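All protein chains of the complex are present and in place, except for one that has been dropped.
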């Protein structure tokens, strides 16, 4: 991911496609802006009219009511007009190409596209294209294939900053199916950018990608060893299709080795926080006692996610084309 | 349905789950508020900005475009932001539990949930849960299984009050498949609360629930006898699955015995009104001449339904958590 595609010639954020290559100053700016939309005492989100009169299109080539909803709420809380497009059911089924679809939506005079696609790189392709034909339009990646999910990573960083303050002393473990996880990739890039010195990947050998060490991540196949003294545990969702696949024996077997139980959580620091991007498979990757326990900050992540998306939208809206 | 779950400690309505146990004063307050949103001369609905900046989530676990639309319009006429969620297609298909889904939607900082579910009691379960984790959120039941459909009952009461004035002298007949009808249950509770002295249930023995007499309702298996001298006739929709089931011989046979024709309508009082919650099966439970006739108030019910939902939303919004 070249840095330039996300930034305009003035160095302003004009698309959010990935946390890879995202400058530290911009990450910190997003985290700081998100705070403006939160009342942290009451854990409520403030409305603003920063995007009044702007049209935001949620273009979902892959269905995800939950993620679409978070972007829809963020946009509406900023007073934008929101149009939801489930593109599977539409033009692509009529044989229209991705870029023809995008050209048409550009011509409908949108101001921002939130794009979810099951193929890695699709939002990048769209950003490159709109830079040529409609540089005033901003692209937000809402998850593309196995590649990136930058708003999830940013809300994860906000969560860590909220509960842990300083990044420079932290031990962070990411647990589960890192091989197929866009959340894990985006988290690793953001954690690295923010200077986390000890990032760990924990999972069965078959679900750990190669090249982790090159990214500055230490792989562990033992949950017990990997969790030792960590400050932050990011659990990943085990996709249903993996559970039935050849890479894993069974959900029960997986839980036995990599499920986060209260007993295993005790191996981390006593004040370690437990995170999960949702939706959870209780009893597969995480035990209910942990998911609902005192160290879980999973629901705070969701609230912070609204504020993070508001922050990104308002920062993109500020950028000159 | 315990009274307390719908009311807060000050006795204000904080959830609307059922007309059962709903205090008479609150029913009357809703009916009175609904009037504020109507211009009855022109049968139009007034806009208001009472819910500006509030987020209302239509959470439909059971699909119903018609009902969802009435709540969506009511919310938009109050200037609220509306997010529609068809949850079948989403998280629950990913194996997430109902309460995990609700926890996530709560964390997205909604102010009100409109819930439709094919299982009786689901909105009650949700209300109980949000009372613990997010007492500022209000739940409106938009129909749960065979249990309750309180906004339908309230708009039915508004309709009766509009055309008949006083409840204390009325004879009201509910005709059809009362056994499976949440509308009938909710209507009976509301009619009882409002002091209707003569409530009748008319239908084939197989479609009349037991325990009617305990609820103060007189069962009739003869339409002719049941309709004698009534002021109000509430026809129920015969669900398609019932028509093909073992409980009924055929739609034609049903119409012959329980379909409301002009001839049978003459057995009621000359100024009796005919109601139906829609959508109608013309020629099954009701003859077109009656549905479109001078005594039919079926379409007024729909207009009143918008105002009733606006009234309930604005009353819930007023309640302190």
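Note that the chains take the letters A and B in the order they are written out, and that residue 1 is the start of every chain.
Quick note on the criterion: contacts are C-beta pairs under 8 Å (C-beta built on N, C-alpha and C of every residue); 3 or more make two chains touch, one makes a residue touch a chain.
Since this is a predicted model, take the numbers as computed values, not measurements.
Only one of A:83, A:215 or A:247 touches the chain withheld from this view, namely A:83. Checked against the full complex, the candidates A:25, A:108 or A:224 give a single residue touching the omitted chain, namely A:108. For chain B, the residues in touch with the chain missing from this view are 44-45, 47, 63-66, 69-70, 72-73, 76-77, 240, 278-282, 299-303, 306.
Across the interface with the omitted chain, chain A contributes residues 53, 55, 81, 83, 85-87, 89-91, 94-97, 100-101, 103-109.
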